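Apart from one protein chain that is not included, each protein chain of the complex appears where it belongs.
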Amino acid sequence: MIYMAIVKSIKENVVYLTITNPEKLNSLEPEDWGVMTSQLKEYESGNERFLVIRGDGDNFSTGAQLSTDTVSLMSDVTNMAKTLWSLNKPVIALVDGLIVGAATNLALMCDFIICSNETKFIEIFAKRGLVIDFGGGWLLPRLVGLKNTNRLALLADSIDSKQLVELGLVYKSVEKSDIDVELNNLIKELNAVSYNSICQMKKMIRAGLEMSMDDYLDLENNVQLKAFEHPDGIEGAMSFLEKRKPDFK
Amino acid sequence: MIYMAIVKSIKENVVYLTITNPEKLNSLEPEDWGVMTSQLKEYESGNERFLVIRGDGDNFSTGAQLSTDTVSLMSDVTNMAKTLWSLNKPVIALVDGLIVGAATNLALMCDFIICSNETKFIEIFAKRGLVIDFGGGWLLPRLVGLKNTNRLALLADSIDSKQLVELGLVYKSVEKSDIDVELNNLIKELNAVSYNSICQMKKMIRAGLEMSMDDYLDLENNVQLKAFEHPDGIEGAMSFLEKRKPDFK
Partner (left out) sequence: MIYMAIVKSIKENVVYLTITNPEKLNSLEPEDWGVMTSQLKEYESGNERFLVIRGDGDNFSTGAQLSTDTVSLMSDVTNMAKTLWSLNKPVIALVDGLIVGAATNLALMCDFIICSNETKFIEIFAKRGLVIDFGGGWLLPRLVGLKNTNRLALLADSIDSKQLVELGLVYKSVEKSDIDVELNNLIKELNAVSYNSICQMKKMIRAGLEMSMDDYLDLENNVQLKAFEHPDGIEGAMSFLEKRKPDFK
């Protein structure tokens, strides 16, 4: 049984995890982290192709609730971050309204963020006497450089959807009412390319962040050789020769 | 006694180091590097909370003066760069007019740069037959990517405040006459958040540049647990529960 604050639903090949605690601005209860971790693992080993994480109602999430057992809490947060980072299957964050604290970095760790124009994004930690968590201090410098990281993390500046676009943090920013339309467009785009390509590239690119160029080129060589022999690689070659659109399974 | 080209002053909780050699465009004498290194260490171990580095008059600094003893010079430059990079306490560069050579990278290594609209920034090295120093060749690719780094370092292009903003290298660019006002705003912002958060995040984020995500997440876990028990973490939680602004010491 799934703890009710994290509501799971499946539609076609997409799993939706909806943070459902709207009266508390979708803040995450201590139990939620473990539930989400289990859900991530279930998605990775399951048959669905896409995972969408979103918030119920008008806010994405305001991050972790206070807990008296901080050791357990941080262990669960860290564990979820490691799990999310390790997924080879794609993850999309749909962001609207408040996105605060650990929730910001949870979304940044997803492959694509679609946000509404009513998004308000705050790395709130410095205003709570805490430090940036959920891997944000590792990821942000690699997304927006060290100078922008300082502004976001050290000053805990609030930024809006326009600034998120300028910083290159979101895939697209749309009107609040268009967010599901845009999600469908993105999933349609993702369905048009090879799913094996997506997963293999995601894995390879993340590995590359921690390797030398030379070691990476050897890895790339091996992954590409397997891709050539995968049904998608064969269909890619066939469709190219036959001058038609590929039909990946 | 402080060598007079580097003038130190303290106002409230801010240390100011002013490069004071205006008739030589605030270029740095061979002795200045060691003096600044000592000052950085004194700041790190002292009671003041913020360090501001600026130039006297209309220019920030035109970098290192020529020296006959290049071995000593480079040893001192390298030593200052390592020291500045190792500081956990925040450093702000106030930039106006010419900022050239090693001075550019000294400023880039600071956490925040406020520049005036009359700033002229040049990684001059290639025009002197030298290579980019003070860590600039390591830092620039992590700030603006490799392509922009090539333009700045290999071509020694001069760029102005508008381009510095576009590249995301400065926190803010303001009218020359507003630079001190903007500094006060920034320090006010910094004073409003937890000082422990700032220093711990600064340390953690820099460490993260040289770690794998997984190792970083373990580090983050430990730092966050200590932050929860720090007076600022306790005040952060209390103020949140009591729905009031935190009053960090």
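Going in written order, the chains are labelled A and B, and every chain counts its residues from 1.
Note that in this section a residue touches a chain if its C-beta (ideal position, glycine included) is under 8 Å from a C-beta of that chain, and two chains touch if they have at least 3 such contacts.
All values derive from a computational prediction rather than experimental measurement.
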Point to revise | Touch with the omitted chain, as defined above, among B:28, B:132 or B:174 | key: B:132
Exercise for review: For the chain that's not shown, point to the residue among B:9, B:75 or B:88 touching it.
Suggested key: B:75
Review point. Which residues does subunit A use to touch the chain missing from this display?
Key: 90, 111-113, 139, 142-144, 168-171, 189-190, 192-194, 196-198, 200-202, 204-205, 208-209, 211-214, 216-218, 220-221, 223-225, 227-237, 240-241, 246, 248
Review point. In the full complex, which residues of subunit B touch the absent chain?
Key: 66, 70-71, 74-75, 77-78, 81-82, 85, 125-133, 135, 137-141, 144-151, 153-156, 206, 209-210
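Keep this in mind: only the chains that are shown with their structure count from here on.
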Exercise for review: Give, as an integer number of Å, the spacing between the C-alpha centres of subunit B and subunit A.
Suggested key: 32
